[in-house]
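Of the protein chains in this complex, one is absent; all others appear in place.
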Amino acid sequence: MSIDSVTISPRFYETDALGHINNASIAAWFEVARIRFLESLGGEGSESARSWILASLQIDFIAETFYGSDVIATVTSATPGNSSLTIVCEMSQHEKLTVRGTAVLVHMDQLEKKPSRIPDGLREQLGAF
Amino acid sequence: MSIDSVTISPRFYETDALGHINNASIAAWFEVARIRFLESLGGEGSESARSWILASLQIDFIAETFYGSDVIATVTSATPGNSSLTIVCEMSQHEKLTVRGTAVLVHMDQLEKKPSRIPDGLREQLGAF
Amino acid sequence: MSIDSVTISPRFYETDALGHINNASIAAWFEVARIRFLESLGGEGSESARSWILASLQIDFIAETFYGSDVIATVTSATPGNSSLTIVCEMSQHEKLTVRGTAVLVHMDQLEKKPSRIPDGLREQLGAF
Partner (left out) sequence: MSIDSVTISPRFYETDALGHINNASIAAWFEVARIRFLESLGGEGSESARSWILASLQIDFIAETFYGSDVIATVTSATPGNSSLTIVCEMSQHEKLTVRGTAVLVHMDQLEKKPSRIPDGLREQLGAF
């Protein structure tokens, strides 16, 4: 089940001397996909970079990614906890799965700067997926 | 137990608009610490970027990292499997733990381009830690 | 006169603590525009990253660039010398000019690894602009 996809054209400077895309660039792309997904929720989901902090990141490098062909990064699930949100993202190139990433974000009360329960409206939006 | 440390001076461009160091820069620093560790093994461990591929990455963001003070990234364990090597790295700033990362690398036969058993010499070096 | 444009969606990690896009990210975008332009020439122009080396870069930061809106990077001229090629690129956001960059590339003979005259076919293509 695909929730939201973003197309990423690998950039030459994202390669490294091994001739493929460096792992740090892929971690960066994952942020692109996560934020795009949160922004797509609109309202409470947007302002995403500011409403959420990243608690952890898990990335499996399943196959090499190369310069020269687009990568599709798809958020395949987004599961709310109380204040946390677990987002899974898969990347593929030439329809071959290359990367699977899982990020745990924490919803923040921006005034009090501490974790806060994900609002019901946003929770319903996420449940609809 | 500290195996090997590298000091990283955060760079201004590694911050983001939230005012702290961006997660993608921290993923990149983890590569710096891993490769430095492998190179410190010398001989079979070095040529590290070419002898090993990154299979997975897990990063816990325990506290924010800021521009303006050095970060100490320490490899705290390196556990060999058959062809895999699990490296744990902790980062701290102002003696406060900020990041814990675990990477699983796979030792590659560079000619055949497939996983190969970690050589005994290197295995002994790793066991000595 | 616009030769070739590429749309760049600023990424959150490309911001810095001043709240705008960092200059180093803009230098990186300029590479994206240059390589896309050279690849668009096809044939002799492509393999661009390998056929050309970057001799110099001049970037004027005319206005700040922000996260949240697309940037259009347009190659506005590409002037061949003997073995050199001068590419001018303008970037705009919300139709406001933000960046003007000039890069001087040198066409390389890949076997001999030294500068070589830009081939006539490619020269004609460039002249047509």
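Just so it is clear, A, B and C label the chains in written order, and each chain counts residues from 1 on its own.
In this text, contacts are C-beta pairs under 8 Å (C-beta built on N, C-alpha and C of every residue); 3 or more make two chains touch, one makes a residue touch a chain.
Not measured: the values here are computed from a predicted model.
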Interface with the undisplayed chain - residues on chain A: 12-13, 15-17, 19-20, 22-25, 67
Contacts of chain B with the absent chain, listed as residue ranges: 11-13, 28, 31-32, 35, 49
Missing-partner contacts on chain C, residue numbers: 16-18, 22-24, 27-28, 31, 49-50, 53-61
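Note that in this section only the chains that are shown with their structure count from here on.
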Middle chain, criterion being Cα centroid separation: A
Separation of mean Cα positions, chain C and chain B [Å, integer]: 34
For chain C, residues that touch 2 or more chains besides their own: 12-13
